[in-house]
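Removed: one protein chain of the complex. Kept in place: all other protein chains.
This part shows chain A:
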Amino acid sequence: MAKKALFTLTLNGEDTEVATAPDATLLETLRDGLGVLSPKRGCNQGVCGACTVLIDGLPVRACLTLTARCEGHDLRTMEGMNSDPVMATLQRHMVESGGVQCGFCTSGMLLSARNLLAETPRPSRETVKSALSGNLCRCTGYRTIVDAVCNAAEELTP
């Protein structure tokens, strides 16, 4: 086994040291190294979006990102969004709309939506669908998720 390397990550607002394989992906480091479990391994090749995290506010596939390239950047997972009022609004609308079914895609979906609302406070339905099309969901048929994001946007930016 290759010797582990020590990285300092700025994770959810705190500097966090982690020893991991030098070629570990961010998803491996978060889940296996740090016990941060909201990013999910759905495909491990960057298609499904279940491992989405925010790096400097932008949605990124943790399974395609090397841990080594994350030092010095602001990493956010759902665990670090508890005090974010925009996320709280998105979460509430996801709950109310029925956009949560099995929940496996939910964190990634919401983090992509969080970035969308930062860039486009009042997106059209088409814009939502385009921005979130990299997050797969097999349960909802997507309708209730689009509803939730649009309703949250409307409430946040009347």
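Keep in mind that, in the parts below, contacts are C-beta pairs under 8 Å (C-beta built on N, C-alpha and C of every residue); 3 or more make two chains touch, one makes a residue touch a chain; residues count from 1.
Note that contacts and distances are computed from a predicted model.
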Which of the following names does UniProt give to the chain that is not shown: "Quinol:cytochrome C oxidoreductase", "CO or xanthine dehydrogenase, Mo-binding subunit", "Cell division protein FtsI" or "Monovalent cation/H+ antiporter subunit D family protein"? "CO or xanthine dehydrogenase, Mo-binding subunit"
Missing-chain contact among A:L11, A:A62 or A:M94 belongs to A:M94
Tell me which of A:A19, A:L66 or A:C102 is the one touching the absent chain. A:C102
Can you work out which residue in A:G13, A:P121 or A:G141 touches the chain that's missing from view? A:G141
By the contact criterion defined above, which parts of chain A meet the unshown chain? Give residue numbers in ascending order. 1, 21, 31-32, 35, 37-38, 40-45, 47-48, 50, 77-79, 82, 88, 90-92, 94-96, 98, 100-107, 110, 125, 128-130, 132-146
